[in-house]
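Only one protein chain is missing; all other protein chains are in place.
Chain nomenclature is as follows: A, B and C, assigned in order of appearance, with residue numbering initiated at 1 for each chain independently.
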């Protein structure tokens, strides 16, 4: 309850600071019998790993995950899975000059006032480095959901500053996400972002981003109203990612301008005829793809000087050097997928608990997912 | 864990269907010593009560709340507070003609498939009627927070279809919220909405809405990273309200287009110089006003015929008569305030638990709240 | 988390004071499809209802339960079940003379110091009256477990002061429990208790009791090590009943004097050859009957004068009049069954969530249950 656990039945609890000896997580509640190796998880970690391109932080972390428990002879046993990633490239000295300063846009000020103590090395617990463990835990969920239920998580950057795309754009293609440095499903947008971000780096600035998420192959019936709705838990999951400031499901904020006659998705014997709802009605999955978008703020760690105060409350100027992403939203893509997987996994288990034996006579309509 | 509880230390658990005998809630964790009467709670319930204007459902519910426990001689005792609202105006017969139909845009289809059983009377548990108990529970939190910490919750409708306003509009004034039927802080917008909604009612249609929420007087330090961030819990709380499809904090989705140099809020000895962050950094409150927006979809219950299927999967046409709000977002205003109050209250208690004895030397900067 | 909820997936949250308007509970997580009426629950409540014999409190409560939600057309819907019992025979005036006194052996002193406020009417929240809701909620679990898994809960008083029995006593017979006023499985013991308790009542005193509990038809595999072991959760459940001071499983405290060679239960192709373990190994059910015992302290409300202090800390003498059970352990029997049912039900759902799809090749050995 102190905030470092996520999920009820598939529960991830994490620890670790940016510049401490290691980060780790415990995944409790993974069903037994899932084939799982360190390499399986590593594949997912590679996607968010820093140091892979000029557009992500230059910090080089091996991010090698170890499975310390819960797997025996290559298969999960049902007992808690201990995960560990040692920190290998912590240059704490980089931070000595900001020890006495609160970086604007960072959590320095709030951590200091909340706890009365501040681990100033690279953001400490508030660092995005913590999301590596989210990806590792999410990888387990993604593998389980893919193997047992055919559920697949897709995410990509659909906006960086002035450049954006949408599913109805001519070149939008989920399979393109892996083909560029921006996890962008639209190669044209990716191309324009390349020069845009180069210029931004030179200017010592950063930019925000918007990520689109689709969960394909969703079963109908996941979500626990009235508070633990599927969309409510997804909103929490995504908003809990560093730098995220907004989350929407289906048509999102556009619904404020819609009429009932245009928003509601008609049901037909062949399935829903549209998906304005984004795959959730009354907090329960409809069987259509679960669709969400989330916005990442621009990194506050930029080399342009900023106005701030020091820990004594006196005015100061700050220049954050360190090694930082010009657009944190890019590396947020695998994190968004991971968090969505944790939500869907948890709700699958919760649904199984309460409704495992339900036999009803309502016909399923067809949803291709 | 079956979904009908919200909060950890100030925990609300609710029950009740739209057309059952009664709805109720248990508020567990309210500190002892708070003066509390049924009339205190009733004041808040009156704001969301149906039947008050032509723009909300014609259903007439007294919505009279009873306090069944936890209060002795006018003061909370620290034991759980039982709340009960009897249903008095349930016209179940109104729903007999939709018994065999899944209303598009409603939770009929998902409830039926999740549980194998469907209480078709007015939406059953999925009805917005459930939010009455959120308002009642939230009223207790709001009273506690106002009395002990000077925290105040303000919300208002800032968009209805094509009509919108913003805090920098010339007539925007929080004190106007109580002066019109739309909980709108801008009297000009309220005026244009009046005719717009009259026309909509005639056309048998409905419309979405956007609500803005501000929490004033926030202390610094509330929120439990990394998962139970203040903004993450707020996102869940607001997204769990019926019909909500999007939630944002601070600048929201606009951050995807911002540069780091424009987004980050500078710190000065006199406080933050702006509030792009919306009062949260690293998931912890900054002491500035907590600012959020949320979007409500248009009611799916409209008199325009819709395409659907019946419970045997055959195509059908549906016309929802019943008594419904043309714009559910309007009555969502007190619900949004209530949910925000539950989040802040819970985090206040959680902070007190872990950090009750913190004495630190970091100077607070001034925030007017 | 404020203490008034029990269970994770089958979660009961209760409220209500001894002399308030009503007591109630919300049962969240009951699977859909269970036939359930108020009469079904009432049957269980009748067993613990006061005013039924000279050996239980003379207070006469109808204890009529109402189901306010979660049941539609006679069947549970999967949504939360609201339960309500109105108080009808509260004679608060009986307590005015103890308003300023802390009754020894009661929770008066601890409630007053914990909360700073004390509802002195009949024990307030600390009254055993609260257990009525445990029985009501437990009834739902018992019905589900009986109907779907053939699990049966049996409990009986096996010691009252100097009078005791044991399963190997010649007249011990679970079917006798309903045939005497003491819920005693041994008619000889029941007979001796009759005169013993009459004398005790005359003397204005009370006596403790020991209850034995057996759960028959247990499946193998329930329990979640390492903390939420089946026996650990059972211990909490039983120790949470008013007046209980000790809980044991299987051979209980006698194991401290046993050798490994005599304690361990041999496995044979026909099942375990003994049940020293009480049906739990490593915190997981073995498939044998789950066996536990619990001890109730004697009621502290007796007419013999006692030494105490008043709320100003001054010495005082107290005589508790009111209407009280001479042996609270007797009415503890249905409460113990109910709490055990809540534990087994919760663990059945938890097991189903994580291990729903387990297919393994280990042969089950035969256990008659």
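Assorted remarks:
The rule is simple: a contact is a pair of C-beta atoms (placed from the backbone, for glycine too) under 8 Å apart; a residue touches a chain by one contact, two chains touch by 3 or more.
All figures in this text were calculated on a predicted structure; none of them were measured in a lab.
When you scan A:49, A:125, A:212 or A:245 for touch with the missing chain, the hit is A:125. The chain not displayed touches chain B at residues 1, 8-9, 29-33, 78-79, 148, 225, 349-350, 352-358. As for the chain not pictured, it touches chain C at residues 1-6, 8-9, 14, 102, 104-107, 109-117, 125-126, 130, 159-162, 200, 205-210, 220-229, 231-240, 242, 245-261, 263-269, 273, 276-278, 280-287, 293, 295-302, 304, 306-309, 311-315, 329, 350-351, 354-355, 358-360, 362-365.
Remark: the residues of chain A touching the chain excluded from display are 1-5, 8-11, 13-17, 20-24, 26, 28-29, 32-33, 66, 68-70, 72, 75-82, 84, 114-119, 124-125.
Keep this in mind: only the chains that are shown with their structure count from here on.
Here the chain at the heart of the shown protein, by mean C-alpha position, is B.
With centres taken as mean Cα positions, chain C sits 39 Å from chain B. With centres set at the average Cα position, the gap from chain A to chain C is 45 Å. Distance from the chain A centre to the chain B centre is 26 Å, each centre being the mean of its Cα atoms.
In chain B, the positions touching at least two other chains are 1-5, 8-9, 14, 114-117, 125.
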